[in-house]
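Before I ask anything, here is the structure I am working with.
With one protein chain held back, the other chains of the complex are shown just where they sit.
Moving on to chain A:
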């Protein structure tokens, strides 16, 4: 695909050799790619500890790309393809260069939401290409939510049968495998998010008794709230469900959500109230939430998967595993939250300033670019716990008709912030490069 990126879209003449005089100019005929590790990783999936560093030397007649693992080679190929530019008269040029590059942050992600609006496979794959152009290495797939359940589960087919927008707006196991492999070939991890106990309205359609029935006084109202945390059947279901998820998604991490749990329904349900009393939780429903979350964390841990959670799970004092990753998303005083999370010894991923679904008029990429993730009070050790960030494109107002122009090239600003050194901050310089980069991406 890199050959296509470099030479394929020339409208001035494809692969034409210039006039004879061109032979007198220094010519680059080969890019040699060397991957040094004994096990380069070509058959494995990328992970948080993957080595993405590379060394690129462009001289004539042969250029060298050296990386320790294949993941670094991919990043280097991306850079090399961006160095090749068209000269006049249909020739392709590349400047003599010496590049030693590696990412500042190891977790550089994009969140896509396929529940508020279904995104056809093509959209997702195109987006993975764009992510690779910008050296993103995590696709955070917020695959289900209140509005729809497009994930076709093998153990629980009713979930998508009853919960998807329609029978053709689903992701079959084949679709999911395709996304994971397409991502893998670009050095991109796929971290699925099955957000519970809130954001689960669509789960209730295909799984009876999973959600909490809300009450008005003594009568059920007919509507449902978050996942019911007091029933054993809930945990039986979750154990089986996450067993499937753990085997379908090869990444070491699963995102368990845990955000925005509305306690109103729980508070209205007499059996839940009884349970609260029995457990000695008083009227603190955050404790009930944590009780639920802890059980899920245990379940998922037993399948040898690490967990990512939204910040509320930490804020409400659930007992997390030491390697749980906390995603900070609330915009209000997020620096303070980063201090708290890392201060408590947990790794953090930053999304709060990068909600790209919040569009606004003009060059808003500048405000994304100007974020300095480590600008929070904390020790050196704490700051090491901030492993990266994610640009989020929530789907309330996004579908295949507007995804690409809405996400890109604004997300490129986030991509550079997460890869490049902290001193690469000049907006005018970034503007010049970003405009070129955008045209290249087109």
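Everything that follows uses one rule, which is that contacts are C-beta pairs under 8 Å (C-beta built on N, C-alpha and C of every residue); 3 or more make two chains touch, one makes a residue touch a chain; residues count from 1.
Everything below uses one rule, namely that contacts and distances are computed from a predicted model.
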Chain not present in the shown complex, as UniProt names it (candidates "Calcineurin B homologous protein 3", "Beta-hexosaminidase subunit alpha", "Vacuolar protein sorting-associated protein 35" or "Trafficking protein particle complex subunit 13-like protein"): "Beta-hexosaminidase subunit alpha"
Contact partner of the left-out chain, one of A:61, A:217, A:322 or A:362: A:362
Option from A:223, A:302 or A:401 whose C-beta touches the chain left out: A:401
Residues from chain A at the interface with the omitted partner, ascending: 357-363, 397, 401-402, 404-406, 442
